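Here the complex is missing a single protein chain, while all its other protein chains stay put.
Moving on, here comes subunit A:
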Amino acid sequence: MSKQYLTAHTVDDAHIANIFAIAATKTAVLSASGSHCINVHATNKEGYPLVQSISNAHKLGCHHLAVSRDGQIAASIGFAGELKTWKISETGSGDWEPYAEVANGGEKAGEAWALALSEDGSVLATTTHNGRVNVWRLRDGSSQLVQQFEPGSMATSAFGMSVDISRDGKYTATGHENGAVYLYNNETGRVVYQLPGLAKPVRAVAFSPAGTKLAAAGDSMTVELFDLQYGDHVAQFTGHAAWIMSLDWSDTGEYLLSGSYDGKAKVWSIDKQACVATHNETEQALLSVKWLPKTGMNEMFCTAGANKSLTFYREATGTA
């Protein structure tokens, strides 16, 4: 049975440049692009209006952006290599403002690349160009480096292209340019699994909400699903015809959303192990796709990329 999603709204030219990353809270979508600002569009208001634009967030533009599930903490990395964190203002304005300084964000090209935040925003993980993973604890406006996973071999030293943190903050997963996928324990600092690789760059890794599964995807054009209890490869989703740039789990863990370089967004049913919806609003690359945290009856997701727009989809009511 396929699912129906309708285009709910499109914010045309949400940025003046390619949108590289989006992140969703219960009330807003944050977006980062080749421009210097991070934009915040309200998702709980008619017409998805721009409610804040953090100007000069990243001088050369921003390539990665994440927000904690509680919607309080955000983090972003710019093309000059700088890492910044943000929090919701305590004044009650709902605006984002600078948060903790994270030392060693690095000014070197590609020093910090991908990033992820835990559910409450207290744990931040970043990857580096040479495959290192840094795990920080953020607290009261300061940051502390708590783990550093060093490349242990030639294989792990490949570019860390993607990272995710389990919701409880206990585990970090990374996807590398050489196709390797690693699962680390943030408390012990050890590798839990080296998962069977994809042999091609892994551009997205994502923990399921319960932390029991990990999805990975990239230039292999497939989505690989791993069970984390024993590190088994449990499913492979085929159907994309271009590099997969982004992955996200739905709130319930029933569905996976993927976006690819040829502009296609797909929704996969974990239960049925099949694609249940494909959307193709643009032929330009999708660089980031995200479900919106469920607030109403219907599931919603947002896609963004080279067409500089934010496109919102809503699940059609009733069954097709």
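The criterion applied here is as follows: contacts are C-beta pairs under 8 Å (C-beta built on N, C-alpha and C of every residue); 3 or more make two chains touch, one makes a residue touch a chain; residues count from 1.
To be clear about the criterion, contacts and distances are computed from a predicted model.
**Q** Look at the options "Mitochondrial import inner membrane translocase subunit", "Ribosomal RNA-processing protein 41", "Electron transfer flavoprotein subunit beta" or "Topoisomerase 6 subunit A/Spo11 TOPRIM domain-containing protein" and return the one that UniProt uses as the protein name of the missing chain.
**A** For the chain not displayed, UniProt's protein name is "Topoisomerase 6 subunit A/Spo11 TOPRIM domain-containing protein".
**Q** Write down which of A:60, A:145, A:191 or A:210 is the residue touching the left-out chain.
**A** A:60
**Q** Among A:149, A:207, A:261 or A:312, which residue is in contact with the omitted chain in the full complex?
**A** Of the candidates A:149, A:207, A:261 or A:312, A:261 is in touch with the missing chain.
**Q** Going by the contact rule already stated, which one of A:27, A:53, A:72 or A:130 would touch the omitted chain in the full complex?
**A** A:130
**Q** From the list A:118, A:178 or A:311, which touches the chain that is not on show?
**A** Of these options, the touching residue for the absent chain is A:178.
**Q** To test your reading of the contact rule: which positions on subunit A touch the chain that is missing from view?
**A** Touch with the absent chain occurs at residues 16-18, 20, 34, 59-61, 63, 79-81, 108-110, 129-130, 154-155, 157-159, 161, 177-179, 199-201, 220-222, 236, 238, 241-242, 261-262, 284-285, 287, 306.
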